[in-house]
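What follows is one structure encoded as structure tokens, with my remarks underneath.
Heads up, one of the protein chains got dropped from this complex, but the rest are sitting where they should.
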Amino acid sequence: MSRKSRAERFADAPGDGALLEVEDVKTYFRTERGTVRAVDGVSFSLERGKTLGIVGESGCGKSVLSRSVMGLLPKQNLIREGSIKFEGSEVANLVQKDMQRFWGTQMSMIFQDPMTSLNPVMKIGNQITESLRYHLDVDKSFARETAVALLASVGIPEPKRRLSEYPHQLSGGMRQRVMIAIALACGPKLLFADEPTTALDVTVQAQILDLLQAQQRERFMGMILVTHDLGVVAGRADDIAVMYAGRIVEKASARTLFTEMRHPYTEALMKSIPKLSDKSHTRLAAIAGRPPDLVGERKGCSFAARCPYAQPRCREEDPTLVDGATLGHQYACFFPVGTPEGREALARNQDALDTTVDATDTTVTPGVG
Amino acid sequence: MGFLLRRLALLVPVLLVVSFLTFMLMSLREGGPEVNFLGPRAVQDLSICDDPELDLNTQTACEETIAIREELNLDDPLLVRYFSWLGNAIQGDFGDSVITGVPVSQTISERLPTSIALMLYAQFIALAIAIPMGIISAYRANGVVDKSTTGLSFALIAIPSFVLALVLLFFLGVKLDEVLSDRFGWAVDPFPTRYDIDASFSDKAAALFLPALTLGLGLAAVYQRLLRTDLVATLHEDFIFMAKAKGIPARRILFRHALRPSLFSLITVVGIQVGALIGGTIVVEQIFLVPGLGLVITQGIFKFDYQVVQASVLVITFIYVMVNFFVDILYGVLDPRVRHARSAR
Partner (left out) sequence: MRDPRADSSLSESLPSNSLYVESALEMRTDAIVSEVHGASGAPADAIRRRLGFGFWLAASWLVLVTLLAVFGPLLPLDDPKALVGESKESFSTEHWLGTDSLGRDLLSRTVSGARISLIVGFAAVAGGLIVGGTIGLIAGFRRGWFERTSMAGGDILLSFPAVVLALAIVSFRGRDLWDIVLTLFILSVAPILRLTRANSLQWSQREFVQASRVLGAKDSTILRREVLPNVLMPLASLALVGVAIVIVAEGTLAFLGLGIESAFGVADPVSWGKMVLEGSKDLETAPHIAFVPATALFLTVLALNFAGDKIRGHFDVKESAL
């Protein structure tokens, strides 16, 4: 099969329905310590031209999820289940060779660290034109012109000169722009951005995020923005999914999530964002404890150990996603924030804590302070 | 360019110190350099020579010692002797062999090309085996091919070159000939080991095959392990994921993205291994009686031909230092990161 026919075949796929539908995806790694349940039953869907933010602290499985959906994980010691539909067709079971047709042209990815994600011994020009030449079967000079246009469109000055430079000759922000140019080169319909700004200076972060948003609108792409920072997705994502211990614990449109959050973990994440309205020297609320070990069977709610609302039931039973009041809002909690049950649970824990403090007269840091 | 100059500036003192140490080798012998030529006959305390009632033997020994001391200019200060020796050496004058009387430089220029040919041959065999094997085992890491190749390499590294030479000599040089003539009645010698300096190129290549294979197998094991480890690490790098996410086929990723940087590491190690290769060459030349510089050294040691040994050590060490120098330069030219870092420094 020639390159051209491959490109043509996917040039005009069906346009109706969701761009990406993910059903109960599980991704486990077999390790010497046991099976690591990095992603443990995640479902979501994404429309064309929309942005989904996936938020969670490091080690919650969000990066594994995006790589798993793209089919990029190394096959060794990997267990992957569930259904992934891209434009209605199932891609979860495709072998690498078939997935290859989707990568670059249909779905593309931007990685966290622009320092390590560009080939250090390959000229930037070649890294961009490589996929153009391969997927679109264009000639060399056309590919170079396209590359220059791409670099210009992601805001790189003197794009022509950059083509013959190596990654280490550019600053971090510039490299991330180059990565975006590479990811966008073949006009993908879906873009995964895996912590695209974590490795960058704060001053550059906003620029890169704005660039991503602008490109997404212009190209009417679907985008999945993976981050540990709720502040990054605020105002940029249409929907937000909060992940904890390999699962989505709360999912809603951005507006709903910020106004009616139900899961204590979402609340904790929210409290850890500094606000301008706070007085200076206000202590930021950290989430006590560590993310849970993902090895072995889970019992009860994974967040129970760190949760200020946790009740005996939370340690026994595993909560599933239930629908909230607003359409599309789902959360997995028995004692949701902002409900009578939640308030009661919090009060009960507070009472218990006070008694302990009184009895022992020591300072105990509450779960969320 | 600046880097090159700095590196060159460093090369000069290294060569000076190395040549000084080589010059000093002669003095390692208890009693001083003259003992190297006269053995126990050398007179340690020349004041006894002034005694008019010396017996004839001592008198001759005295004369010989004085003659040698004069020839070696032992009465001059050490540094003066060193620089005059070095000055001659640079002009290619290493003196004459005390055994054969042939100029040492003539022996070296006759024998050195054979040794260099043997080493290049060995490197060629090593790379021809190691690069494909390293790529295959890294690409299918922990697969059957990988495990057996890597295990074999580990074992090969543990075989001393003189043992490997005997194993090959026994199986390919002796047993194979036997099998061929007994079973098939072919009186051929597929792996001849007699090297004739005037033979044709193909005859020479055939004669050098077993020695080169001995050296090459050991090196191949080293290179294969290195390339595999390096490639496996490279294949886990983010930029490989990135290339995959671009939809580039696996084979192209392997060769275009992963292999290139790993080959840079290999080049460095190829240079470093020249030291081991030189040692191995001395051994296999002895076993297969290849008339190279290694054989000159070992025979020189047995015959107490010190001029020859000293000069050969100097020449070989000089070559080794220069090879590493050029590998270092080459590495900088090839790898863009180092190139820029160096020119920026």
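Chains: A and B, in written order; residue numbering restarts at 1 for each.
Assume contacts are C-beta pairs under 8 Å (C-beta built on N, C-alpha and C of every residue); 3 or more make two chains touch, one makes a residue touch a chain.
None of the values given here were measured: they were computed from a predicted structure.
Touching the chain that is not shown, out of B:Pro211, B:Gly247 or B:Pro261: B:Pro261 (per the contact rule at the top).
For the chain missing from the display, the contacting residue among B:Ile159, B:Leu176 or B:Ala250 is B:Ile159, taking the whole complex into account. Those residues of chain B that touch the chain absent from the view are 14, 17-18, 21-22, 25-26, 28-30, 36, 154-155, 157-163, 166-167, 169-170, 174, 221-222, 225-226, 229-230, 232-234, 236-237, 258, 261-262, 264-265, 268-269, 272-276, 278-280, 282-283, 286-287, 297-298, 301-302, 306, 309-310, 313, 316-317, 320-321, 331, 335, 337-338.
Keep this in mind: only the chains that are shown with their structure count from here on.
Taking the mean of the C-alpha atoms as each chain's centre, chain A and chain B sit 55 Å apart.
Touching chain A in their complex are the following residues of chain B: 142, 237-239, 241-250, 252, 256-257, 260-261, 264, 335-337, 340. Across the complex, chain A meets chain B through its residues 67, 70, 72, 76, 96-97, 100-105, 108-109, 111-113, 116-122, 130-131, 134-135, 166, 168-169, 179, 182-183, 185-186.
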